[in-house]
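Presenting subunit A:
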Amino acid sequence: MDVLRNNNWLLTVGTFLPVLGVIVMVFIPKGKELLIKQVALLTATATLVIGAVTLALFKYGSAGKLQFVVDTSWIPVIHSNYTIGLDGVSLPLYILSMVVTVLVMIYSWDHIPAPGNPKAFLSLMLILQVGMAGTFIAQDLILFFVFFELVLLPMYFMIGVWGGEQRQYASLKFFLYTMFGSALMLVAFLALFWQVQKTNPDASFSIPYLIDHAGDLSRSTQIWIFAGMFIGFAVKVPMFPFHTWLPDAHTQAPTQGSVILAAILLKLGTYGFIRIAIPILPKAAVAWAPYIGALAVIGIIYGALGCLAQTDMKRLIAFSSVAHMGFVMLGIATLTPLGVNAAVFGMVAHGLITGMLFFVAGSVKDRYHTLEIKRLGGMLKQMPKLGWILGFCAMASLGLPGLAGFWGEFPAIVSAYSPFGGNSGLPGVSKEVFRVFMVIAAVGTVLAAGYLLWLFQRVAFGEPKDEFADHASDGHGAVHAVGAAVNETEIHGAGHGDIHDVKLTEWIAWSPFLIAIVVLGVYPNLLFKVIDPASQTILKAFGKG
Partner candidate 1 sequence: MSAAQLGLAAETGWFLEHAYLIPIVPAVAFALIIFFGKRLPMKGSEIGLASMAASLVLAAGTAYQWIDRVDSFAGEGDHEGALGGFARAFRFAEEGHANYVEPVIRKVVWWQSGGVEIGLGQHIDGLAVMLLVLVTFISLLVQIFSLEYLRGDRRYTHFFAALTLFSAGMLAMVLAENMVQLILGWEIMGLCSFMLIGHWWEEEANSRAALKAFFTVRVGDIGLLVGTGVIFFGASAYATKLGNGSSGFSIDTINQWALSGTGSRSVLLWGSVALFIACIGKSGQFPLHTWLPDAMAGPTPVSSLLHSSTMVVAGVFLVARLYPLFHTGLEINVAGQHFNLIAVIGGITILIAAALAFVQNDIKKVLAYSTVSQLGYMMMGLGVGAWTPAVFHIFTHAFFKCCLFLCAGSVSHSGSHHSFDMKKDMGGLLRKMPITAACWIISTFALCGVPFFSGFFSKDEIIDNAHHNGYNVFFIIGLVGAFMTTAYMTRATYLTFFGKARGAAAGEHHDEITVVHADPHGAAAPVLAMASHGNVVVADASHGGSEAPDEAAAYTPDDAHGHDPHGHDAHDAHGHDAHDAHAGPHESPALITVPLVILAFLAIVSGYLNAAFLHIEKFTEWVAAAGDGIHFPELDHAPFKWANTIPSILLVLAGFLVSLALCKAVFGERKNPLQGLTQRVAPLRWGHTFLVNKYYLDVLYEKVIVHGVAYPISKGIYWINQNVIDRAVNETGIETRRLGGWIYRNIDQRVVDGAVNASGAAARGSGGALQGTQSGKVNQYGALLFGAAAIGALVLVIVNF
Partner candidate 2 sequence: MLINQFLLLGAVLFCIGVYGVIARKNAVLVLLSIELILNAVNLNLLAFALRNHNPDGHVFALYVLAIAAAEVGVGLGLVLLIYRNKKSISLDELSEMKG
């Protein structure tokens, strides 16, 4: 398989740079919080710069090929190499992880959740970043597994230490769930390896190698191996019915944790499907597709209905993730480039939008010290900007064309109309079934509109509740509601009581999200033209679906 080995130092540096920052921070006394924050932010920014360089040096002409490839021996004993590389599918997520980390750092500047201790908090975040970035560049199953697991502990602590009341329950649940999943995943990897090794003794865990050689495993074998991977990834996605850790984790996690969780961590699972499960085990993929699709649409409807039942804003957003990831999985399940592109786009979009929603939720919590929907209200009066940002995100999240969310949903729905139709080597996927899915998914978009607007109406519209009315800002800002919502320079009505509108750090941290949501919505090709060749390559086993 042909790859590009140009500037192959980039990925390694970009991935492991945060470790350097952590090491530096270790030697900074806990007291010097400012310095710590500076170092952390600096590191994250430096990483992002590397990311930008990667972006610049990436050869878009051959986005289908792995680039910046490094392939050196790592653990010969178990035939596992340090194989890393980047293609059109990984690139957006890789960069997204860096961006999100930086912005979350900025947000943390004055939002270190109780019980403080920025040193530990930020170090964990940096380690998290290593794990996330690494997962997206790993081209070796064992390496992938290591990075995949590396994310676990930091998130466990982030939730468990800086989380809400039930943080310990949530964190442990998150941990055990994921660990259980990844254990099965690992078993599947090993099993896959031996099955391949039976026929070719020089087998290795390298993903490209396995893509070339695992295809001819017998269908039943593939199905069993796929099952293992499926559970491992599905837990992470999370797909119905493995999703129950998500609401707890999201609700309890600190804002930063939720954002990272929503923006990146959930993508590890779907990415795993695209990068590993499907291309390596095409026969199994075809066999599993209907079930994945079914679970996906169940997730869409189920998550939406779950949202309607929520009384807690953050929990509602968390449940919406289940629904949105359902669209992503539906796209993947079609096994067509159209669907997979939609899925990858959906990942990025969902990352931006839901991440943003969690930011808003976090700030609401800061102001009102509650997220109970029925206690909130009239946010547009007290905090017009925050209110309109919430509205904006809600609109984006319910898939309004012209905003990023739409390009994840619509093509996925369309692609479900004609899933992979079979080719010489493989049987096709039942069209009828998927057309049913298509309709259900479309219904899901309506429900999405339902719960999001309902949320927006209850939280933002109307008059502020009495308990908060007294320390409201003078509401004068409301005159400029829309303008204020997008206008980043001036900050209205801030500092009236403890309910003040969006702060500077929040603006800095958020505006990239908002801008990205619009830009991707207006010119989706920005992503599609990168993703498309890659997904074509990944799905080459399926030929023209």
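The candidates came about this way: all candidates are chains of the complex that A comes from, given by their letters.
Everything below uses one rule, namely that a contact is a pair of C-beta atoms (placed from the backbone, for glycine too) under 8 Å apart; a residue touches a chain by one contact, two chains touch by 3 or more; residues count from 1.
Small disclaimer: the values here were computed from a predicted structure and weren't measured.
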{"item": "Complex partner of subunit A (touching, any copy) among 1 or 2", "value": "1"}
{"item": "Residues of subunit A that touch candidate 1 when the two form their complex", "value": "166, 168-169, 172-173, 176-177, 241, 244, 302, 305-310, 336-342, 345, 378, 380-381, 395, 400-402, 406-407, 410-411, 413-418, 438-439, 442-443, 445-447, 449-450, 453-454, 457, 460-463, 475, 478-483, 485-487, 523-525, 528-529, 531-532, 535-536, 544"}
